[in-house]
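With one protein chain withheld, the remaining protein chains of the complex are depicted in position.
Note that the chains are named A and B in the order they appear, and that numbering of residues resets to 1 at the start of each chain.
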Amino acid sequence: MNTDQPTHSVNQNDAEPVAGRSTVPIWLIVVFGLLFYWSQLFLAENAGGFNKDVYSPYPSYDEVAAANPQDPEAKRRTEGRRVFMTTCYACHMATGLGVAGTYPPLAGSEWVLAPGGNRIAHIVLYGLSGPINVKGQDFNGTMLAWRETYNDEQIADVLTYIRSQWGNNARPIDPQVVKAARAEGRANYESSDELLKMPVQ
Amino acid sequence: MNSGPLLFLGLFATMACSWTGFVLAPQLQLGGLTQTNTVVVGDALAQTYPLPQPGEAHAGAEIYRANGCAACHTEMVRPSALGSDLQRQWGLRRSLAEDYLFAQPVMLGAQRVGPDLANFGRRSDTNGIFLRLYDPGLITRGSVMPPYRFLFETRKIGLFPSPEALVLPDQDAPPVGYEIVPRPQARALAAYLLSLRQDGYLFEAPPPPLPKTNAVPTNAAPAAAKPAPK
Partner (left out) sequence: MSVTVSPASTISSASLPSEQASAEAWCPFALLTLFAGAVLWLLASSLLGLRDSLNFHNPALFAGEGYLSYGRVHAARNAAMLYGFGVPAALGLGLWLLCRLGRTQLAGPAVVFMGAIFWNIAVTLGVAAILCGSSTGFDGFEMPAWCAPILFVAYLMIGLCALLTFHQREPGPLYPSQWFVVGSLFWFPWIFSTAALLLLYVPARGVLQATTAWWYAQNFDTVFLGFAGLASAFYFIPKILGRPLHSHYQAALVFWTLALFGSWGGAPEGAPLPSWIISLGVVGTVLTAVPILTVATNFYQTVHRDVNTLDADPTLRFTYVGLIFWIIAGAQQIVSALPGVSSITGFTWFGAAQKELFHLGFFALTFFGALYYIVPRLLGLEQGAWCPKLLKGHFFLTFFGVLISYISLVVAGIGQGILLADGGNSFADVMRRTMFPVRCIMLGDLLVALGTILFLLNFAGVLAAAFRQCRAERKGRA
């Protein structure tokens, strides 16, 4: 079928169209750029991190997880572990065994396993300097005061954590205990003698 | 752009981009979905979700498909930010991919000439369904839904009237001695429609936060929503 040479007289406009060489106008490129920029912003807000569990209107996985009913015990354990792994493990080690002569162990420590948590709350809040006897051995290091860094819930969480790790099995610590210890307003760097004078609560 | 092969290559790349993003990636993410547990509040028990359709409901899905019900009805509930679906009590929560795990085929629909049916099983019963299928105008004044009378048959009353016989107003009632009963297709369709429920909250659509009271939390939706207007 050769349509270019019709055998009867038809409209003889047989020249095929050509495309001119004009360029793409700048404003179009600008519009394209702006729309592309908008689209990236839109995706950042509305694509939920390309996570399969994120449905609108939640913007991210964390928000979906936060909107779900929380298990308070699990949350406390997670937070306690986080605090320990951020701060405490540097000296007391991830194994809870400490460093001989300097940093006392937490595993099996009678201080940690005491029925009440006020003494260890004091240690964490106000710090400790001078010798301390743990499990029959002396340790002579300095523990910093953490009362400006962590709040009552966090300290209670990390105390609960250390009382449930490495074979320790003691009751959780309530944030009220830490709050009461903080209210005493002691000066930083107590000594172990002062602590031993306090009744365990 | 004068080379045929380059043109094809470019088209191939563009098509691959679209195909990867909208066919492959969703398959990779959602293709492995399995049954999961509902999210509960307080002491309620978590339940396996979703449950497979019973056999008759599956047959009913075929009737739904064959008659093009998806032309007028959708089966997906939108979140409250995107529409008034939840306000209308069309569902406990928005619809999720998990809800359609056992649906075959998946008939989500595209337009609402009639109401959404995703949770029709939560708000209807067999008799209501039969009456509406036989003559939608009886239930909803001015309805544009066509009657599906071919799903029913008029037959002579046997020894006893059938318990499924439709109770119709006088002008539509069958002649004396006859009754109108649903055929198996109507029963299957009713079974399918009653199986349409998206119960239970899931991780992706968690329950709304409970009001701060001392009451024992349950797994029910908060009572704050308006009653459904009809």
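Keep this in mind: a contact is a pair of C-beta atoms (placed from the backbone, for glycine too) under 8 Å apart; a residue touches a chain by one contact, two chains touch by 3 or more.
Note that the coordinates shown come from a computational prediction; the quantities given were computed from them, not determined experimentally.
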Problem - Contact with the hidden chain (one of B:53, B:95 or B:119) - result: B:95
Practice task
For the chain that got dropped from the picture, name the residues of subunit B it touches.
Solution key: 1-2, 4, 7-8, 10-12, 14-15, 17-19, 21-23, 26-27, 29-31, 33, 64-72, 74, 76, 78-79, 81-85, 87-88, 94-116, 136-137, 140-150, 226, 229-230
Completion exercise
Where subunit A meets the chain that is not shown, the residues are 1-4, 6-11, 13, 15-25, 28, 31-32, 35-36, 38-39, 42-43, 46-56, 58
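In the analysis below, only the chains that are shown with their structure count from here on.
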Exercise for the section: Compute the distance, rounded to whole Å, between the mean C-alpha positions of subunit A and subunit B. Expected result: 41
Fill in the blank from the handout: Given the complex, residues on subunit B that touch subunit A span 29-30, 39-41, 79, 81-82, 94, 96-97, 203-207, 209
Exercise for the section: Note which residues of subunit A are touching subunit B in the complex, please. Expected result: 52-57, 64, 67-69
